[in-house]
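Note that one protein chain of the assembly has been removed; the remaining protein chains are unaltered in position.
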Amino acid sequence: MRLLYLGDIVGRTGRDAVIDTLPGLRRDLALDVVVACGENAAHGFGLSPKICDELFEGGVDVVTLGNHSWDQRDIIPYIAREPRLLRPANYPPGTPGQGAIVMTDARGRRLLVVQVMGRLYMDPLDDPFAAARREIEANPLAGPPGRGVSAILVDVHAEATSEKMALGHYLDGRVSAVVGGHTHVPTADAQILPGGTAYQTDAGMCGDYDSVIGMVKEPAVERFARKMPTERLSPAGGPATVCGIVIETDDATGRAITIAPVRLGGRLAATMPAAPAPAASGI
Amino acid sequence: MRLLYLGDIVGRTGRDAVIDTLPGLRRDLALDVVVACGENAAHGFGLSPKICDELFEGGVDVVTLGNHSWDQRDIIPYIAREPRLLRPANYPPGTPGQGAIVMTDARGRRLLVVQVMGRLYMDPLDDPFAAARREIEANPLAGPPGRGVSAILVDVHAEATSEKMALGHYLDGRVSAVVGGHTHVPTADAQILPGGTAYQTDAGMCGDYDSVIGMVKEPAVERFARKMPTERLSPAGGPATVCGIVIETDDATGRAITIAPVRLGGRLAATMPAAPAPAASGI
Amino acid sequence: MRLLYLGDIVGRTGRDAVIDTLPGLRRDLALDVVVACGENAAHGFGLSPKICDELFEGGVDVVTLGNHSWDQRDIIPYIAREPRLLRPANYPPGTPGQGAIVMTDARGRRLLVVQVMGRLYMDPLDDPFAAARREIEANPLAGPPGRGVSAILVDVHAEATSEKMALGHYLDGRVSAVVGGHTHVPTADAQILPGGTAYQTDAGMCGDYDSVIGMVKEPAVERFARKMPTERLSPAGGPATVCGIVIETDDATGRAITIAPVRLGGRLAATMPAAPAPAASGI
Partner (left out) sequence: MRLLYLGDIVGRTGRDAVIDTLPGLRRDLALDVVVACGENAAHGFGLSPKICDELFEGGVDVVTLGNHSWDQRDIIPYIAREPRLLRPANYPPGTPGQGAIVMTDARGRRLLVVQVMGRLYMDPLDDPFAAARREIEANPLAGPPGRGVSAILVDVHAEATSEKMALGHYLDGRVSAVVGGHTHVPTADAQILPGGTAYQTDAGMCGDYDSVIGMVKEPAVERFARKMPTERLSPAGGPATVCGIVIETDDATGRAITIAPVRLGGRLAATMPAAPAPAASGI
């Protein structure tokens, strides 16, 4: 299976870049499934139902959230009835929405997508390691029919590199990929861990990199240099770089075959994996 | 001027990889100056005088520290008499050692190297923005003879991507480069900011990436998944990836001309900037 | 039932003061049960089996721990077989020991003691609100025979006043008392909340208050004023103040009737509740 994970989409420029770029990416990279983090899509703060619908229409199969999950209040009733929108699985019991989904791709293969949120330098939450394990035990790789899945993608929304790498190793061999988000900066550490799990610490944001993690830079800089109120932060509006991670998995084992970054447009140096051989995309 | 910044060197495997690789890099990339962070060189925790000497002998011109500055106590008298070893400039007044150095390269050009440490999700310290500005005002780019320098490299040792990007923009146009360290994961966001300052959020570590930020993975994972004591953390010993950033600056203005990552060896995908045209390295 | 909760016992001076004072307190205050936090009893860091035994012999019925639970490794096998020693109930599943105990006093009344640990400004842990609720639902006030208890004492080991007050209100009416520890400073906010639960944000430490939270002051001060290594912290050895909270509960309802601080010895102003009327202590 060929998966694309897109990092935190920030504001209009990020949405536009994703929606403009995705059809070409789906075709050129023969993608089966696209997962994207939408927690900053609504003017930098949260996600609205309308924008989430636009992402689905634009070719995103599963949208994830994060620490900005509830910045837009009308997403709360929306997520209660939309299984393709995930919030972290380690939110307290009773939180609206789900932290995992088993979806089926165009060729009938089942994929489990899970989101968990880290705790180091973040808000208190229940254990993301335990939450991830619970979800994959419910729908394991190569499990029995009806419960088993062909691939598992875990989105870890977290600040600390140590916590993400630790989760990668904790799940190594039990999932197809552990991909990180939240820092809004792509990391250059894509690798396949010894047990067969693809791993990258952070996908980076889909947004304008002439900014402070996607937000207009002057007030953001001022907040660090002085300790006075500034104007409200808002997304930088320059051309966005679409940042993501492409993973190819072995349908028989669920292990990763390749992992490679994608970066297109905006200020960052571009990179694209080679197109797959024709056979990979069909028959 | 052609500069190389190497990220946190972790343990013996990191030191060996740096020392083995550096002569070739100096030659192939026509490097004028090499700066490296040594805060984890001594078995993951701090830097000893002996190891610092080995780094200098191995071709590193300036060594920086960070939050692990004083893990090895005998570095304290050593730094008091070794100006090529820097600790963060925003430590309290009276702290042993210096946070900046003006050094002269083989062709007589003056370079200011500054290290500051971030505060977000880190220990309390005085303002790194103010400290950096103080240091560059003492020795500005294109300043008067005796005070002016041809290039300025600022090493920001910090956790949060936002704080590093904010410092990059704060110094944009006033320094040649702002390069980050501390997270032990290289970022893929090298760019030249609008004012001419080269920027990359983190250089990544020089260490074994089959690990949790350079340390043996099993106890590190266990510390996240359980809340019980484990064996002491120690550096992973597999082959290291040398991770760094190459910056070329314009001697007349101090602005950056190019910035590009270097990654060699170990588990990460390799990358090297193209060799410079012969004229760039002399005459 | 008449309960005494003693705050974090710090080092030898704290242990000595508790053991010397407790027989008199038990008698004068007609105490039925004594609970004490022992997480700093072993030279400031953790609790050893030997010291825990001494506390039990000295008249403490239940000992609790906290963020220093495992500083002394030999407490781990000890807690596995000693139900009167509690560690926070919201440690991960599988952690040795228990977070709650139902004990029976000399008159046959059942008391539930629970410890939970806060998360604000502390290490990541599972939800203490949910953990506390689980424990009290298993053994509720005025519950059916065999499960119901006459009183419930919840020890919340936490840093932030807001988190402790919130837990107090969350449990108000469902437990007899919520008493806090960990900051090593007694608070002067003892009250009975509207639902009948006695509450005090922090019991304070049993230790020497000419110190920095119980530890020798010079190196502790130096750690704030400079950012250099100091000698290892060790407990201050001056006379300790025994700090605790006395709560009287109604056996029929489990609600609190009175709450009052106890402070004896050392540098702090002394305070003692009035002795109960004779009838309260028996027959």
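Read from first to last, the chains carry the letters A, B and C; within each, the first residue is number 1.
Note that in this section a contact is a pair of C-beta atoms (placed from the backbone, for glycine too) under 8 Å apart; a residue touches a chain by one contact, two chains touch by 3 or more.
None of the values given here were measured: they were computed from a predicted structure.
**Student:** Could you list, sorted by label, every displayed chain in contact with the chain left out?
**Tutor:** Touched by the chain not displayed, across the whole complex: A, B, C.
**Student:** I'm checking contacts with the chain that's been left out. Which of C:H43, C:R109 or C:H169 qualifies?
**Tutor:** Going through C:H43, C:R109 or C:H169 one by one, C:H169 is the residue touching the chain not shown.
**Student:** Among B:D16, B:E54, B:E82 or B:D126, exactly one should touch the missing chain; which is it?
**Tutor:** B:D126
**Student:** Would you write out the residues of subunit A that touch the absent chain, in ascending order?
**Tutor:** Touching the missing chain: residues 70, 73, 76, 91-92, 94-96, 123, 125, 225-229.
**Student:** If you put the missing chain back, which residues of subunit B would it touch?
**Tutor:** Given the touch definition above, subunit B has residues 92-93, 119-120, 124-127, 130 touching the missing chain.
**Student:** Which residues does subunit C use to touch the chain missing from this display?
**Tutor:** 121, 127, 129-130, 159-163, 165-167, 169-170, 183-191, 193-194, 201-202, 204, 209-213, 217, 220-221, 223-225, 261, 263, 267-269, 271
Everything that follows uses one rule, which is that only the chains that are shown with their structure count from here on.
**Student:** Can we say the copies subunit A and subunit C touch using the same residue numbers, with more than half in common, or are the two sides different?
**Tutor:** Same, since most residue numbers here occur in both copies.
**Student:** Once you find the CA centre of subunit A and the CA centre of subunit C, what distance in Å lies between them?
**Tutor:** The separation of the two C-alpha centroids amounts to 44 Å.
**Student:** Please list all residues of subunit C that touch 2 or more other chains.
**Tutor:** In subunit C, the residues touching two or more other chains are 92, 125.
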